[in-house]
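Note sheet for the following structure.
Removed from the display is one protein chain of the complex; every other protein chain stays in position.
Chain IDs A, B and C follow the sequence of writing; residue 1 opens each chain.
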Amino acid sequence: MDDPDTLADRVREGDLRLHELDDHADPETAAAVRREIVAAETGVDLESVGDYGFEAAEAESAIENMVGGAQIPMGVAGPVPVDGSAADGEYYLPMATTEGALVASVNRGLSVISESGGATARVTKSGMTRAPVFRVNGVAEASEVVEWVADNADALREAAESTTSHGELEAVDPYVVGDSVYLRFVYDTKDAMGMNMATIATREAAGVVEAETPADLVALSGNLCSDKKPAAVNAVEGRGRTVTADVLIPRDTVADRLNTTPEAIEEANTRKNLVGSAKAGSLGFNAHAANTVAAVFLATGQDAAQVVEGANAITTVDVRGEVSASGDSSERSSDGGLYASVSLASLEVGTVGGGTKLPTQAEALDVLGLRGSGDPAGANADALAEVIAAGALAGELSLLAALASRHLSSAHEDLGR
Amino acid sequence: MDDPDTLADRVREGDLRLHELDDHADPETAAAVRREIVAAETGVDLESVGDYGFEAAEAESAIENMVGGAQIPMGVAGPVPVDGSAADGEYYLPMATTEGALVASVNRGLSVISESGGATARVTKSGMTRAPVFRVNGVAEASEVVEWVADNADALREAAESTTSHGELEAVDPYVVGDSVYLRFVYDTKDAMGMNMATIATREAAGVVEAETPADLVALSGNLCSDKKPAAVNAVEGRGRTVTADVLIPRDTVADRLNTTPEAIEEANTRKNLVGSAKAGSLGFNAHAANTVAAVFLATGQDAAQVVEGANAITTVDVRGEVSASGDSSERSSDGGLYASVSLASLEVGTVGGGTKLPTQAEALDVLGLRGSGDPAGANADALAEVIAAGALAGELSLLAALASRHLSSAHEDLGR
Amino acid sequence: MDDPDTLADRVREGDLRLHELDDHADPETAAAVRREIVAAETGVDLESVGDYGFEAAEAESAIENMVGGAQIPMGVAGPVPVDGSAADGEYYLPMATTEGALVASVNRGLSVISESGGATARVTKSGMTRAPVFRVNGVAEASEVVEWVADNADALREAAESTTSHGELEAVDPYVVGDSVYLRFVYDTKDAMGMNMATIATREAAGVVEAETPADLVALSGNLCSDKKPAAVNAVEGRGRTVTADVLIPRDTVADRLNTTPEAIEEANTRKNLVGSAKAGSLGFNAHAANTVAAVFLATGQDAAQVVEGANAITTVDVRGEVSASGDSSERSSDGGLYASVSLASLEVGTVGGGTKLPTQAEALDVLGLRGSGDPAGANADALAEVIAAGALAGELSLLAALASRHLSSAHEDLGR
Partner (left out) sequence: MDDPDTLADRVREGDLRLHELDDHADPETAAAVRREIVAAETGVDLESVGDYGFEAAEAESAIENMVGGAQIPMGVAGPVPVDGSAADGEYYLPMATTEGALVASVNRGLSVISESGGATARVTKSGMTRAPVFRVNGVAEASEVVEWVADNADALREAAESTTSHGELEAVDPYVVGDSVYLRFVYDTKDAMGMNMATIATREAAGVVEAETPADLVALSGNLCSDKKPAAVNAVEGRGRTVTADVLIPRDTVADRLNTTPEAIEEANTRKNLVGSAKAGSLGFNAHAANTVAAVFLATGQDAAQVVEGANAITTVDVRGEVSASGDSSERSSDGGLYASVSLASLEVGTVGGGTKLPTQAEALDVLGLRGSGDPAGANADALAEVIAAGALAGELSLLAALASRHLSSAHEDLGR
């Protein structure tokens, strides 16, 4: 191994590329050399970036051309009781963000939810997807391929599952557009977010399709997956966890804690989140679910780019009253409360692998009690999805209440953002 | 001020809430007390989270209930020459991510772009928006309000601009749905991302609307803004910077560096990014633009939740040849090259305010030479948008080439993700 | 001119094509010859198709290869009072459909609206669009073209308006995607639906763009128009008339005439038209606005394929109660009842040209009192849009009430469909 200065010289002289430093130095040294080179070229001392707290070697599977770390403030909201299919108990929600007022907003919402007995949450659908696109000669051939796939589910499953000890192939849904055939493979990836598992398994299965049919693989992802794009296929059919959280808040609590009425919150939700989003041509019928999703994703080592799909969320608010004498459940009375829910169609989370292994991220998952494999497998990721949904619900309630009582920008001003 | 142990006791006893600690201790101490409390309740030692490198006081406008920092590995890609409306020169692209293979992928793409002479980029539209929703009595009143707004642009501008020394109100676009009127205010917010500026200015202007017309404000944001939701209004009309980057890569370079042909990349782009996304009902016609956007956003202190809109991107690829003898520009020949572009409709970036002030984020902006106010005002944020677009273009090229030469999952395996 | 039998023989022998018959016979004879040929080849006597009531010569601008006419049952709904920006008075709504129960449904709704004092309607935006796509060398050139367009609005207007005595160019909105530039031309086409006027004017203006900039026209329509496709650009920005109709129905009327409650209708609207459509990834947040639009379009000679855009509609329903003592703005108007509205974003209608000239269509427009040019120009098409909106509102109310009182399929069964 060369010494740092020599390495820096070799890069400057074009003898080495930045990314080749890993072959000539340990990870910490390589990062230091890169900082030195960047500093020399840009005049910027990367002192803070270089003051990272993890082992560079730990980050090797997460980054290339490493120079150090970005540090993002982390706070906690909660605790909040969540009654889920997997979540069960009280949870502090770790959030990393630079969006002032966000943690305070979620915290206020969680406090109101707690006071109302906690949130209920359920994962109602689950499956990581990968959809390769194949070229065929035309629609007649496309039709044959679709039939072959329907008839050979076992062969595809065998191939796909040969690549993984955990994942299970649950479905292969075909879509034909002219001379392109898209096969959307759906996997149970347990506690892993599962993109890589799904990609590797699908590559194997795609090989079988190519071997047994006239179809030629064009791209292992054909965008019907759909990863990191705001796509209706995810909003409708789900990707990762499809999860809903809800709460029923007593009328008095709305008044005392949120300084408004159930009716005002319902109106804000209808005109903003439903009608406004409708007019906007949106796939997101919510106030700011992406904020909570992003902050928890950053804290817990999820993929930040998958916040895109996390924003495919619908928030509903309904003023509930007592059942009238006639038993007509559509009527309401004055002493009811506020029902609120948030449904996240495509929340892709994992508690093993990827960024979850890094130190701050692992600690955040530990705070939730959800690091590593769940029992049964998949339970930790389910629970994480349910807790995030509860957090998103809190954020929705808090912002809707703020809007309804007109202090959105005041809040930001007060909090100095 | 109480000592930490006393404060922790007071929280445990319910005498203080977590967020009230800031009133009783300096920020570092408050964070330490919170870690102590969370540790006591969850059994998790927040050592890594507590080992942050910024001053807690610096983060006060970015976080509440702070316990420490999330650390995310940062790498650099590039450098790459970018010829923009504001960007001008060679740029290293700082990226913070836990998505293994991402920096390598962008780096490879930037290298190819550099070898082809660099990327061209242009901000073609710019404006931060906020769209309050008002309640009116019905469509007749809605129509009057719309007319009033058209006739009183000056009064609205005066009100809005009274709240800001930098921002300028550029347009107010009305939308009517039944008894709801949405007014989409569009601002030039210079080098600030501008959400807060827009919100505060719009609150003032909304007050004028309420005073002068029968409209009642229901919510300061009516989701036609549209912030952090995947909405067509942004994909079509833009929000923040609308920016395109492109490059023309010689055929030989495609072969030598990307191990494939222009035709194969064009086919992958058409079947995946155009036709596949069309079938998926997507607003994102790209391979993984959100990945680059997210990583640079994290590195440079942008709002991670706004990656949602950053994913409203279209990638185009076109095999270009020599003009034929007949001059028919639609014909191509065998010795042309690969034209590729990525158009980001709604990239919301700032180089002042928000997370840009934190140490690692500020250093990353310094590496780009784009921290703080530009000259003229807005130039730094424009340049940042253009450089991100160049990075996203690099990511698209690299992934499309990988898919075209079939080694997507291999790359991930090799890089150990 | 040959005699019919000879002409039929010549077609059979391949000497003439079907469409060339118009050059060798008068229109009636040509149609008769075609029927004879089709009958001979398929064994189908086209007696009913041949029993049409218009002059074949009148249809020459509407059809080619004419064989006769399709006959579609026509009914009337109403009359209903409409208070519009242009509509003023009572209107019978002519509807042509084969959808049993539809006219009855709209008629019931109009009856309830009439009993509530009639519908209010307003055209809040108007403009026919055409958006050619141009090829440029890259984004730098695209940016220049966009600037040129901004600086040369007058030249474009002059060119466009040179082709038309009625139309006025109101705006040219540019969109850039890589090396494609889309210019969305917006016209006031008065009482004409205006697609052809817009196309011809845009062709002229596009010629100027080609002459003065490096842009090359690829297609006179680049789909940002967007004609006959379900596109967000129309749902958000409008095309043709953007029109809203609403009504406030007393609580007693809802009970007596619709056999349900305002609350039940609101709930059905929220769960079906708002939340259900949200989950479906829809641009149509209504129950069946397309039904009314289609039936009136067929009756009055509009373009049936433009029903596609007519379905970009949002229906809102709001239970309004008495103002509370506290004056709480979240409670509503003084006399209570059911507020309902339907907002059609892109209703493309005309009262001159196209199919409006045919006999049954002209009679239907005469029944509405809206045939030909309005005074001022455009008023008839505005009024037609407002009356259709009132009809669509009626259809929404009737179907929502039927769903709320659970007799959707019963109604269809009773009416024998």
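Just so it is clear, a residue touches a chain if its C-beta (ideal position, glycine included) is under 8 Å from a C-beta of that chain, and two chains touch if they have at least 3 such contacts.
Note that the coordinates shown come from a computational prediction; the quantities given were computed from them, not determined experimentally.
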{"item": "Residue of C:A62, C:A140, C:A155 or C:A377 touching the missing chain in the full complex", "value": "C:A62"}
{"item": "Candidate in contact with the missing chain, chosen from C:D227, C:D318 or C:E348", "value": "C:D227"}
{"item": "Identified contact with the non-displayed chain, of A:L220, A:A235 or A:V293", "value": "A:A235"}
{"item": "Residue ranges of chain A at the interface with the undisplayed chain", "value": "83, 85, 120-122, 124, 135, 137-140, 142-143, 146, 174-180, 216, 232-233, 235-237, 242, 244-246, 248, 281, 314, 316, 318, 329, 339-343"}
{"item": "Positions on chain B contacted by the hidden chain, ascending", "value": "232, 235-236, 261, 263-264, 267, 270, 274-275, 277-281, 283, 285, 314, 316, 318, 328, 330-332, 404"}
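In the analysis below, only the chains that are shown with their structure count from here on.
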{"item": "Angle of rotation relating chain A to chain C [CA atoms, steps of 5 degrees]", "value": "180"}
{"item": "Cα-centroid distance, chain B relative to chain C, in whole angstrom", "value": "38"}
{"item": "Inter-centroid spacing, chain C versus chain A (mean Cα positions, whole Å)", "value": "41"}
{"item": "Between chain A and chain B, centroid-to-centroid distance (C-alpha), Å", "value": "17"}
{"item": "Multi-chain contact sites of chain A, meaning residues that touch two or more partners", "value": "232, 235-236, 267, 275, 277-281, 283, 285, 404"}
